[in-house]
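Have a look at this one.
Every protein chain except one is present and positioned as in the full complex.
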Amino acid sequence: MQAERAKSDTVEFDVRTDEMLINMGPQHPSTHGVLRVVLRTDGEVVSEVTPHIGYLHRSAEKIAEKLTVRQYLPFTDRLDYLAGMNMNLGWALTVEKLLGQRVSEKTRRLRVIIAELNRIASHLVAAGCFGLDLGSFTPFMWTFREREKIVDLFEEICGARLTYSYLLPGGVTAGPPDGWFGRCEAFLDQFEPVIDELHAVLTNNAIFIKRTAGIGVLPPEMAIDYGCTGPVLRASGVDWDLRRDGEPIYTEMYDGYTWQVIAPINGRYPDDHPYPPVPPEAVVGDSWHRFFVRMLEVVQSMYLIRQGIEKYSADDGELDKPIEIRKKLPKGEAYLETEAPKGQMGFMIVGDGSAVPWRVRIRSSSFCNISPLPELCRGVLIADMPAILASLDIVLGEIDR
Amino acid sequence: MSLFTEPIGLSHFLVVGAVLFVCGVICMATKRNVLGVLMGIELVLNGANLNFVAFGSSVLRPAGTEGIGMDGQMIALFVIVLAAAEAAVALAIALSYYHAHATVDVDRGDELKG
Amino acid sequence: MAELLISISTPDWLAHIIAALVQCALLLAIALCSAAVGIWLERKVSARIQDRLGPTRVGGRFGWLQPPADGLKLICKEDIIPAAADHILFRIAPYISFCAVFCVFLALPFANGWVAVELNAGAFFLLAVAGLEIFGVILGGYASGSKWSLYGAMREAAQVVSYEIPLGLCVVVIILLTGTMNLVAIGNQQAGWFFNWHIFHDPFTFVTFWVYVTCAVASSNRAPFDLPEAESELVAGFLTEYSGFRWVFFFMGEYASMFVVSALGALLFLGGWNGPVPIASLLGLTPEHGAIGGWINTILGPIISMLGLTLDPAAWIGNLLGMCNFIAKAFLGMTFMIWLRWTLPRLRIDQVITTCLKYCVPIVSAMLAGVMLWSFFLPGGLFAALTQPASFPRSAWERTDSTLRVDGPQDVGEMQEEAGTRNVTALRSHAEHGNEGNIQEESR
Partner (left out) sequence: MDAINWHGCFFLLFAAVACGFAVAVVVAGNIVRMACCLVVSLAAVAGLFFLAGAEFLGAAQLMVYVGGTMVLLIFGVMLTARGPLVSMKTGGGQWVLALVIGVALFAVLLQAATSSSAWDGPRENNLVRHDPVQSEESVTQDAAGQLGLGLLGVREDKIRQENKVLRGGMSGYLLAFEIISVHLVVVLVGAAYLARARRRVQGSGVRTPSPESRTPIPE
């Protein structure tokens, strides 16, 4: 709808108030952290958008050149603070790839369970904040109630509720306490009806559809050009998920699990879950689809966790111990991308023989996901800006590093 | 204190109508802003309305005398409705004038083009 | 009241002024109480929807004293006036907005005859005064000087002005049905069982009720239509610069207007003070006195006459029941609005205006035409037609065509006067719903 409005140069508008330059953020309630967006608006219509980042820059990569790989782990959960476990996993796998060692089958199973639990938690925050930006406060409360239960489970394992530093390179310091998996199963069972409630309040809600369907349409080519990854890319109809198409050291974790990659292939979703119907106004690649892909991924993660728990309890091997503090890194470099909830999180470590890496580079998924914002928001109303921003689900810690 | 006790008659209303009318005329004459002139017109119309209603009101006349009856209120009603329509058109003209010359100053509107 | 004061020899004009001020204070108390209970209700209902408890500590288990506590806290807050603000307008705006809503309480009847000022054009006065509330908001938005509050004010003005039209039309539909704008008369016409309520009068008024609900929610800036305070886009709309006591007035204005709009809806469509089952009339608690009414009068009569009050106890108790009915319906309406607010996301400004102009106005105009035709064919409404089919359309047709025949040529002036008088007699007979006697006399 707003695509052809932008193309036609004769934009007819009612009363031409002169243009206004409006700053949204950095402390704006709906910019997900410290992002400043400068809008050039004409009345209600946004003609130009310029995001400004860097307010949360902590030079994480430079610090990595002073610390050993194990000491640096706590910094990785501060990148995407809503999905700390996935960041730790990415860092751990990259170090293992550099050292050329593999962890035991049982550790890999535990890592799958914990990574998918954290993915559910991150997607819950995304769904809740999306509803909050569109004005409905209640789903935000529901999603955070569920997220608290997941965070309690994590607290049992590693004592922390947000910055876990649990999945160390080489293994984990201590396995989950007994009865943990039972509580995990109990959480999943009571979580099923909550998803249907969220569908009822948001996905199928006529007003939600009117506010998101057809808004901020990201064509597949533009998504690929801007390097968008994760739910943003899949919502544009590109069937690409690193858990299936990634490097062997990462995909072997998911061997033997039956699950599906969620992406609207020519407008249809893989129908293994009785999902609500796609509304007619929704165009592949719009805000509604980005939201819907995340909701279906939560269901896939639940399948993965249940299968993970079965395989973990069936396997009577041993959990590996992490590498020692000052392990010498070989001379050389390793780069690995993993499927974090927001998109593909890449870590590159260049070792020079000593225990401290010579250079570390972090490829952030949210940085690429936010870059098409000026394209998406041209000719859109002011009220749609937060909707598009929330659908991209960005975290500033990861963008500014 | 006689004003508070002696009943209100037609001439009191006519005096108030006259005051409003004169304020409207002066406002139209002296304001440089287009909308100021518009407000002057509104005041003039209200002055006239007040006289119509006063003449048509049965409360303000001695018992039995004949005023213009309901016609006063009827004409006042038409004046109110038409003033609304007139304000709509006047505002449209003012806004298009504002677009053309980026100002609402009446003195600047001296050339005939546009 | 005034006589009481004169009896203790205060000067005549002082007595009247004091009496007037006391009545104003009482009315203001009603307005503030309705707003305060509205705030408490909002906290509790929204808490229940979000799986939490809501206020429980302040004032007993259910947090009754939360609204006064909020008021106290806000009064102590510092009143900041931004430098770029236009001082006088910035201060006046909240009071204008609250006065407009307060004026509505003047003409709002709580029970049969229990109204501050019984106006003949009551419904029209309510609509007129409800329209003034936007001035407070526009001035507040413009006077705060900041770009964002100007945006909020412009949006709010556009929304409330455009929603006044369908709201007015819904009220006109009911006025057309009842034939009078006097709110007390409208309420009394819906006495008896619940199917006498206007909402069940005919399918058109039923649809009009739902359009009224949409417009009411939109015109009091609630739920899916609360653009001006859209936190996510414009921080807090025109309320950004307001803090402390001034903000309380805007806040009170909003909740009082919520109560007013749902009360008006209850009065026009849901029978006002008449409950679903007419307990008062069944028990005889009405001015005509049934069994119990007479019995109560014999007991309470002497006590009341001794106190010097001139009121009929039975009818007074009946009215009391009526008032409870009315207030219960109003708060039901408020709960519905609160329920809407905490489940639905917000609409965009252009969607809000299109729902108004493309959906509400056409539908309610169609309903207006429908009710006109319906009340022409079925004067008593659906249930009257079902219960006495005999007096149904034939008499309506017969009455009009018999009077419109013109017999014999007369000079124009005479005919014009004749037409004038004939129109009047036709309308008078039509207005008295065609009792048989009149028709015979008409067609001789």
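A, B and C label the chains in the order they appear, each numbered from 1.
In the analysis below, a contact is a pair of C-beta atoms (placed from the backbone, for glycine too) under 8 Å apart; a residue touches a chain by one contact, two chains touch by 3 or more.
Since the model is a prediction, treat every value here as computed from it, not as a measurement.
Shown as candidates are C:42, C:70 or C:164; the residue that touches the absent chain is C:164.
By the touch criterion stated above, the residues of chain B touching the omitted chain are 3-27, 29-36, 38-39, 42-43, 46, 49-50, 53-54, 56-66, 69-74, 76-78, 80-89, 91-96, 98-100, 102-105, 114.
Counting the whole complex, the residues of chain C in touch with the unshown chain are 12-13, 16, 86, 88-89, 92, 119-121, 124-125, 127-129, 131-132, 134-135, 138-139, 142-143, 150, 153-154, 157, 161, 164, 180-182, 416-417, 419-421, 423-424, 427-428, 431.
One rule holds for everything that comes next: only the chains that are shown with their structure count from here on.
Overall, the chain located most centrally, as judged by its C-alpha mean against the mean of all protein C-alpha atoms, is C. By number of C-beta pairs in contact, chains A-C lead all other pairings. Chain A and chain C have Cα centroids lying 50 Å from one another. Remark: chain B and chain C have CA centroids separated by 31 Å (rounded to whole angstrom).
Multi-chain contact residues of chain A (touching two or more other chains) are absent.
Every residue of chain C that touches chain A in the complex is listed here, in rising order: 46, 49-52, 147-148, 151, 224, 226-227, 230-235, 342-351.
Of all residues in chain A, those touching chain C in their complex are 20, 22, 28-30, 44, 131-138, 141-142, 145, 201-202, 205, 207-208, 210-211, 381-386.
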